[in-house]
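Working notes, structure below.
The complex appears here without one of its protein chains, the remainder shown in place.
Chain IDs A, B and C follow the sequence of writing; residue 1 opens each chain.
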């Protein structure tokens, strides 16, 4: 884990401990909270066209940034509870994806992830 | 953005570009994909007790790590498309939360987030 | 509750009882399972354009129907556990929405739900 994410993780530990919230932070509950936060992020985009989603007004952009922050904060807490090194896991997944979706067979196909 | 996340973000850019997948990666679509991935993570916990979720078998732990990785990878791509500095946004959100949930009023309350 | 939904609800009760699955079906767990199923439904649409989503191939249409069915089955089980009359609740919500979004102020606005 790199130093920025490590530092955020430690701040989150202190934050929960000071409020005695660790009792609520089982991995099961954190996974639910993480899903709720991503849906709040999705809510900002649900009625936009794809084109509109590429050109957010500044106020909307700031709201989306705050929701993205919430997603990261719950993801870090979940990984902390489970002893998962998030950056290492992401690197491994990226390497696996490179094998799973070879450039020559995947180019430009919208069936990319689930249906190849 | 710190160097590990920056490096992952650049790898993701190259990955999508090589496969001509940028056409699919509107912020709207990435927000949907992010939500789908968090739900896949939640699926691992849905029938477990909180206690079981704190003590995952090694095989389950590895599957959860791979789903957490997917969540981070989509979150980074979404922030990259929108020009959001994810680590900075997380630090700001943590500072806001410290104001919103003062230690003396929030201690041990399960109503913590939504109902105070 | 009308007779078709009542009949489905009773079949679901028998199904869970015969398998001794009631122990897993707390409202909390059913709400998580419901969210997971809607995300599986969303997954079918995540990389499609809106236009493509209006013209699904027959095989995709059948998969979406099966996911929609799963959503209804978990929603009925959740409402059954909580003693909620789903059709009555839906009628009440529709009446509330008619007050919340008056025709003359809501026409054609994409800000419709969250931002008016």
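To be clear about the criterion, contacts are C-beta pairs under 8 Å (C-beta built on N, C-alpha and C of every residue); 3 or more make two chains touch, one makes a residue touch a chain.
Every value quoted in this text rests on a predicted model; they were computed, and no experiment measured them.
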For this session: Using the touch rule from the top, list residues of subunit C that touch the missing partner.
Result: 2-5, 8, 11-12, 15, 18-21, 23-24, 26-29, 31-32, 34-35, 38-39, 41-42, 44-45, 48-54, 56, 61, 64-66, 68-73, 75, 78-79, 81-84, 86-87, 89-94, 96-98, 101, 103, 106-108, 110, 112
Exercise. Which subunit A residues touch the hidden chain?
Worked result: 24, 29, 32-33, 35-36, 38-40, 42-43, 45-47
Seminar exercise, completed: Note that subunit B touches the chain not displayed via residues 32, 35, 39, 43, 47-50, 110, 112-114
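To be clear about the criterion, only the chains that are shown with their structure count from here on.
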Seminar exercise, completed: Distance in whole angstrom between the CA centres of subunit B and subunit C is 25
For this session: Would you mind pulling out the distance in Å between where the CA atoms of subunit A average out and where those of subunit B do?
Result: 2
Exercise. Of all the residues in subunit B, which ones touch at least 2 other chains?
Worked result: 24, 29, 32, 35, 38-39, 42, 45
